[in-house]
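Working notes for the structure below.
The complex appears here minus one protein chain, its other protein chains still in place.
Up next is chain A:
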Amino acid sequence: MFGRQSGLGSSSGSSSNLIEFRAGRMNMVGKMVHPDTRKGLVYMTQSDDGLMHFCWKDRTSGKVEDDLIVFPDDFEYKRVDQCKTGRVYVLKFKSSTRRMFFWMQEPKTDKDEEHCRRINELLNNPPSAHQRGGGNDNNELQYMLNNMSQQQLMQLFGGVGQMGGLSSLLGQMNPRTPSSRNTSSSGGGSNSSLQTPENVSVPRTPSAPKASKSGSSRTNLIGGNNSQGDSAGSATTSDAGKKSTTSASTTATTGPYANPFQAYLSNLSPEHGAGRSLNIDLSTALSGTEAINQLIADPERVKTLIVHLPESEDADEDRKQQIKDHINSPQFQQALAQFSNALQSAQLGPVVKQFELSNEAVAAAYSGNLEDFVRALQKSLPEGTTMDADTAGTKELPISDKKADSEPAAKEENIEPSEKPEEKQK
């Protein structure tokens, strides 16, 4: 429909590049940067496991010389302003001082800026993978919208007071009340049948590289159009049931969300950087099961579990019931859903490592494989490997405080081919 669907619908995610342009590399010699004169290609792809790759290859030999796995918010790609003569761009590693420089080899300069913008989008807002025969409509829509120029967006939104062709699509969305976060829909309004998965993590909306404060010009444009139509409000999915955390954001504006349509976009994609086709949420299978009853029938198990729960103010409260109540609570369910999601996004390796689980379980967490993780836990553990409250207590802190340390470590491991052979074999 909008002519930029080259990446869409292709089921072999790893062979179609999400972006590519001709660019040469620069080599650092001491503190000076010298261009490598070879003809090259900068491109980004998403492998089947959902990871984003930033690559450079020699166009003459065909050899891929750089293949970096990139995670959101780790990198920034921008133009080097000091280079007045050339079109030089730098890929900055936020967690280190490493830099990679590239110089444009595209004959025309008119797309330079667009390429730069697009790279940043992909670096920080990886698309959901298009699998299972092309992915679903919502993902494609988002992908298209991400790629549209301002002109195309204007056409899309049509004239004053209407949202053009999108108004019918917007009607399908799934707004939820804020307080229905824990319970089924409440208050006025309705819950449409289209439910976004509970543990939706929201990718960033396509705007300027450091998207936290400023809206892009496209944002303002959409906002401007919306000011006319009262259907503007329909553009949002509240997604109150979503289980993301209350952290500082990178895209959410510090003021009110100026662009309801951005909210729509950001709520569409169900998974964060997900290459996985299925987002398995353990909380959907846990509450009220016989399994829990069996577990708490054993007083020793009750003891080991209860130390990780807040102290009950009611001294008489039955510990078994306490455990059950917690497990059935919406707060726990959301935490478990978050955990499931994060594990499958291959983000929990360093976190899981701190809990004295088997090496297999840790490896599964690093590779984002929930099934392997489960299997690893099912294998009998050596005696005495249950956690005690003290170590668990201290282990919590490093997770938040040492963020700077643990994150790059994880990235380094992801990048080293030797550590993750299964990812290279696509």
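We take it that a residue touches a chain if its C-beta (ideal position, glycine included) is under 8 Å from a C-beta of that chain, and two chains touch if they have at least 3 such contacts; residues count from 1.
Simple rule for what comes next: contacts and distances are computed from a predicted model.
You can't see one chain of this complex, but its UniProt record names it "Ubiquitin carboxyl-terminal hydrolase", from the set "Chromatin accessibility complex protein 1", "Ubiquitin carboxyl-terminal hydrolase", "Collectrin-like domain-containing protein" or "Proteasome subunit beta". If you put the hidden chain back, the residue from A:70, A:336 or A:363 that touches it is A:336. Summarising the interface, chain A meets the missing chain with residues 72-73, 132, 136-138, 171-173, 175-182, 185-190, 192-197, 201-202, 223, 226-234, 236, 238-240, 242, 244-260, 263, 266-267, 270, 272, 277-286, 289, 291, 294-295, 301, 304-305, 308-310, 313, 325-327, 329, 331-332, 335-336, 338-340, 342, 347-348, 351-352, 355, 357, 370-371, 374-381, 386-387, 392-393, 395-397, 399-401, 403, 406-407.
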